[in-house]
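Take this structure, written in structure tokens, and hold onto it; I'll ask about it next.
Of the protein chains in this complex, one is absent; all others appear in place.
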């Protein structure tokens, strides 16, 4: 099972710690962490997974695999810029959004558009902004809850 | 000046009429309408521009230019699927979002991420969902207002 | 009718002159020139079309429309890097390849893969490298011939 982690490139220590725990929990349950491969939430989630033996994949915006954070085991340098978000939004079984700004929002929207479940951990309150299907966009309050919901998807 | 029109592929008559007026007003002011090239808001906006002599460009998800609505003068069949939204979000001077669901939301988010102004006409109330810069995400109530704001951008 | 012009970003004066003539001839026959929007063959072809009143479209690799050469009327900054070649190879009715290196070769191959005709003007001798359908990959010796063949496509 591949879980997409979406969130900002520069984040607070608290959000980074949340992302680390999410990555660790996914790895402990045998899941693969897939993300944008850069810093912030992406790096912390990869680190959490990496340190507990999990597989990590980074779908990079640039053309150089050296852009990946050091915990990405398989870097995919797409050269597509932000359009690489469309690939991330296509590839995973479920998504956990942790904090984040416009880039994160675009990935949430694309994942929902692709019929995937998105779990928000302190990310956008999308249900306040327009019609959102509560079966697919779910607010969680702890990394444990978020990972449990994500790993339970069975479309 | 290129104005991006974003909105759903199947919409109510009222939203279609709004999109038609927006397209017409852009053409009358000498602007170019760029959109996803399909039906609904996209077709109505193209029709409004087309019938008043405006240029219309459709950035299509598929590989066949015949997918474009009949008011697209220049079809660009990208073959990229939803990732073509990233191109739309890159190419215009400003964006008008009319109604719309997740696909529209992803384009709004990407355009904002690219530092572009987005005017919402009955689209997502993004300011309720998280931190949004009110200089770049603007609610309008009439097609006239929306087009005036969009055509006035001068980054 | 949209004709794709493919060729290098930095070229000799002779190749540039050929590209200029090709652009001029397309515009005179009412065709649209579409290309990668940068310098060299792309710029010369756009200039030829532009100076004779033709429409020119540039599918740019970067995110800034200012990257386009000054003769591009409609710049499409895709942000996709080289993957933008796939869009160019999808969008036109026929292609004229003028000189060029690996990037040009990739566009020729993708256009042929999409079932489009490609006319080579001093570009790759593809028929020497493997099985090529002579109905779709055609060597021309003059800009006049190349444009005549390209504008006559009727799949």
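Just so it is clear, A, B and C label the chains in written order, and each chain counts residues from 1 on its own.
We adopt the following convention: contacts are C-beta pairs under 8 Å (C-beta built on N, C-alpha and C of every residue); 3 or more make two chains touch, one makes a residue touch a chain.
Predicted model, so just to flag it, every value in this text is computed and none were measured.
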Missing-partner contacts on chain C, residue numbers: 80-83, 85-87, 89-90, 101-103, 105-106, 109-110, 112-114, 123-131
Where the unshown chain meets chain A, residue by residue: 2, 32, 55, 57, 59, 63, 65, 74-80, 86-87, 90-91, 114
Footprint left on chain B by the chain that the document does not show: 63, 78-83
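In this text, only the chains that are shown with their structure count from here on.
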Per Cα centroids, the chain farthest from chain C: A
Computed distance of Cα centres, chain C from chain B, in Å: 29
Chain A: positions in contact with at least two other chains: 80-83
